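In what follows, a structure is listed as structure tokens, so that the remarks can point back to it.
One protein chain is absent from this view; the other protein chains keep their places.
== chain A ==
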Amino acid sequence: MALPKRIIKETERLMAEPVKGISAVPHEDNLRYFDVTIDGPGQSPYEGGVFKLELFLPDDYPMTPPKIRFLTKIYHPNIDRLGRICLDVLKSNWSPALQIRTILLSIQALLGAPNPDDPLANDVAQKWKEDEKGAIETARQWTEQYAKP
């Protein structure tokens, strides 16, 4: 199947005008599959870490959202052990006018502002609520241990 114009355009723009702290490179043999990295935002326990993700554009993209998963281990209340992400724009609030670029920015923002009230990883969220300092410290350690380039 030929690649839709939309995907070609998006890919071109991602290459031509990259977003700071984010990279997304399509596989040569499958242009719907992207290797993604996101830099941990400053002033967050993820600062200094580089997180790898995989991103796949399903057949009915952009009518349905892209599938995205963290590959790097990360301690975050909205990201579970398998790297799955709980983010509204990836589910019910997806709009076909959104793009890979905007989604990745949303994920980067999620790293800067965890939301333990809408958790995916219950144990992490619990910890985040009861002992935020301790949780942030753990997140920092994990970043140090798993996300150093």
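What we mean here is this: contacts are C-beta pairs under 8 Å (C-beta built on N, C-alpha and C of every residue); 3 or more make two chains touch, one makes a residue touch a chain; residues count from 1.
Assume contacts and distances are computed from a predicted model.
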(message) There's a gap in the complex where one chain should be. From "MICOS complex subunit MIC60", "RNA helicase", "RBR-type E3 ubiquitin transferase" or "Proteasome subunit beta", what does UniProt name that chain?
(response) "RBR-type E3 ubiquitin transferase"
(message) Given that one chain is not shown, which residue among A:P26, A:P62 or A:P114 touches it?
(response) A:P62
(message) Please identify which residue in A:T102, A:N122 or A:Q145 touches the non-displayed chain.
(response) A:T102
(request) Name every residue on chain A in touch with the hidden partner chain. (result) 4-6, 8-10, 60, 62-64, 93, 95-98, 102
